[in-house]
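One protein chain omitted, others in place.
Which chain is which? They are A, B and C, in the order written, and residues in each are numbered from 1.
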């Protein structure tokens, strides 16, 4: 091999084509000044397909074989085989954004169905085709809030327990709009509502709360939080995910204006933090929504058809006045999430969500029975995960667990966080035994 | 779950349907006498998809993690990813035999291309859509020979080195036609031609030889063997495979009347002995061929179209006068083989075949350098594999190798057989080191 | 839609020279297509789009049981631990042997049999193995003179072909008025020369052989064996077992009953179950659980030897086993129930006469004055796959229809509509069908008369 295996040209083809274009060589077609012509090498060796596979898989195999009890915003659920099989069909996987809707009805319909799923789960009128992940969706929510607010404001309020990574992304997103981010304290795992009331004022454009929180607690005061925000003409943005939303209070019912989160809990899993940014909001804001929207319409034959719509919000039309610079998003993951949700159905979704309450409850009580361990730390209902107090330093506990093949979070000097779902529940027995040793 | 997850019926659907058919329950639809009604249980527990996967994969994981240097008719080559991806498309994978060619042109064309590949490699005019494996293809070849022979005969001659399994299948296949199987001795790894000449007479209907042989030797006397057969009005059947045929003498050129073998060397691999029976023969015998044939034709619009043809040979038309009882064959594996061959192209096929001469040559010389080992045992050219003599008992050597993670064949008291292809050549260094220890 | 042959997209001739072998051992050249990977992907994606599969729509092929093929079984079969060589030691393939043993055992229980071989790679191969076992049994009992196999006239063609292939004379048994075995005809047909009666139950008309116990008695009294063709087992799962009906030998079609994909013509798998009397004759090897709990391959005492080079279509067996685990007892029974319900529901909607009943998982309608094959072609225009046609011959212009349990009300109604529309079409419309498919009606006569079986043989005037 001395070229790309992914071009069909024979040597004779190349010669014939050069004849047609009137060039002596391919290099002749390049209009690059001598001074910037690159004569060096990258030093990347070519590999056969088998060699490339062996090389990459050999590299990946250096990852330790751990059973993860990790969560904090990135969750694994069992993904059924249909998801890989159907989303992997090359008509889906290799297609471009649906700028020619007449030949991309399939993907458009799937995205329309994905939007519909989120509309049902959030109770809000609009869901887009995706943002990159929960963090960037939150950033976009803050920018949306700043755009739709009648008067200017300069603050976004977030919970103190928010993942640092999300806060950092948020700060970068809102910097251009000259917004600042302030944190409101937590009280026993959920938002300290009196403190929130103190903090929020007329300069607040957005109040963000999560349920379940990063520490796995279910937030009981959502409606109250929304009221605080609304009293000051701020938007209320809720962070959650499609599995939790199948069971917990419907965002629209508690006054959420925007819902963000990571929908990759369906169809993907943790994937080293690769996400699927969920973004839904009230219909009133539809012309300020970032990202892509699929709408239903009709074709020239009067048949229902789908198309990207309100593209005038987008960068390729509106340029610097676009609602966001996003173009390529996570569409294929939205397809996967939609397939997974269809496979579960409403029964399956609710069942799964119920187990996500039961599993951590049961595991916490198992850990709590261990001498030197208290779990859960917070007197809250939990979803998928909880924080446990260990008399031993948490770092030492986590290290001992890792030596036994288990990964947990260290979230304080004497606090570890533990996540249990249908993806790791088969290992609970061994985990508890290892914990007993480690603690 | 209390039923199959693979039926779409809701409970309401079932009720409505029972109404339509006028039955009170599904059981009422069964016209089974009370005396044979089954009230017991199979005792098979139902599993969720995740549980079923864990259960089966957990069972499979009990297979030891060995690097196989095994061959003797079952070979692994690197199968490119396109094979899985394209053959796995459900329009191919889940379709039935092409009895409605108007909606199965895709599979028919793929099978036509598979036939064409084998016609090119064998030089014979006809190749069918597949038999089950090499063994059953040989059985069918013998029955074909008996059918096409002008005078009756009663003997099929096979090499003494033939795998016992293949001979057993052959005996079962020819028993109904009252044929017997006789073996001709081998001389230093290939057929003993003078002995063959002794053995073959006018009662011989078929002479079968292999190249490469079960011991990996390339047969140099194919034309002579064919002559012996033809002198007695017997057919000559050659056993080989598509990779070997890309390099070795073309069967038509050495007088082969039938070619059989296992084409699963392309697109599949060893798969615990699952095969893809290759079957090609001279065009003169086309109306006596077993199995399915795809032919080109035209449709009502004058366009080229493909269809199963000469179905009057087959069981569903001709019943007890059919050329074989085969109906379901290995069509999907033929598709996979065709994709793999297309991916390799003629260059890739010949290159691969050349490496299958070089790799065993090199490995044999490495083993030969070990004290107490002589390799190859036969003074022949080899393909993929060879036999090595070990001063230590072969069983002990194989056992020691298995303890080190390698599998080889024991083929004699002091003989092991070793196969090396592009699927295991990356492990040759460790293998030689282990062999040095073991021998 | 038309896709050129790979050869038409460009062939390359490679001279075979300067190889590591002496020239006399090698061929001169190879001429084959040499597409790049993008061209390969495009080629096969396009071909797939010109092919009807289970996911494309209803597939009511009678006697074929084209049910949904669960995707997870593909993933399981693709597991790296399933890719092993057949010559490994027993100790190093305990996983494979454990799975095979569990599948042998499950199938035995489903069929009501005492022992099962998984070796036959297809239903027809299962028949061949089963008849060979029967033959060996008779010979071992000094009854080698039994040279006849009796097969009902409505049976699958394979039954006849198998019996002939095994060296038997075939005796065709005429069906009774009611479409079932006529006991008097059976009495007349069997005797000292009878090796076996091959039977499907429910039979190809979907009818349960109500007199099955009497049939078994007649055959057994004559000294013959009763063979069960498993093609229609999807009708009975969990409600009746061949072993309980008196069958001595049976085969299973896992690509029908247990949802392994048919792959456009295979690979399937045709395990064979037998009663204890016949167990010693099973092919070699059987998988047995040893006293230490390990699994081992053993050769039955009077084994007929082998019907496949190794243990059959291993990966297909893995899929079948995964399916069994997924469904369990309740799922299997439910599958059967819904398959029968679907057939009965659909038959109610079909505008053609269904002369025989009560049927189970399939029914045979008669197209009457219409040509059944033409009706089928016309149904293609109505975007469904048609039923099996013109068989069994005991029904005039037969439309043998088996919706399976995988079809829901929507699909059944879609099928019914296609039947309705075809029934209302005139002969010209039928003769011209299909009109809306990628290929129009294909000329079978010219295909068979002017054989073109490879691209080497093409030099045609078709508008390719």
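FYI, contacts are C-beta pairs under 8 Å (C-beta built on N, C-alpha and C of every residue); 3 or more make two chains touch, one makes a residue touch a chain.
Worth saying up front: this structure is predicted, and the values here are computed from it rather than measured.
Note that the absent chain touches A, B, C when the full complex is taken as a whole. One of A:194, A:295 or A:413 touches the chain omitted from the figure, and that residue is A:295.
When the whole complex is considered, the residue among A:191, A:207 or A:335 that touches the unshown chain is A:335.
Across C:70, C:95 or C:386, the residue that sits in touch with the chain not pictured is C:70. Listed here are the chain B residues that touch the chain not shown: 5-10, 80-82, 84-85, 90-91. Contact between chain C and the absent chain runs through residues 9, 36-39, 41-42, 45-46, 49, 53-57, 68, 70-71, 406-408, 410.
By our rule, only the chains that are shown with their structure count from here on.
Averaging Cα coordinates per chain places chain A and chain C 46 Å apart.
Multi-chain contact residues, meaning those touching two or more other chains, occur in chain B at positions 49, 53, 85, 88-90. Each of the following residues of chain C touches two or more other chains: 12, 34-35, 37, 41, 45, 70, 72, 74-75.
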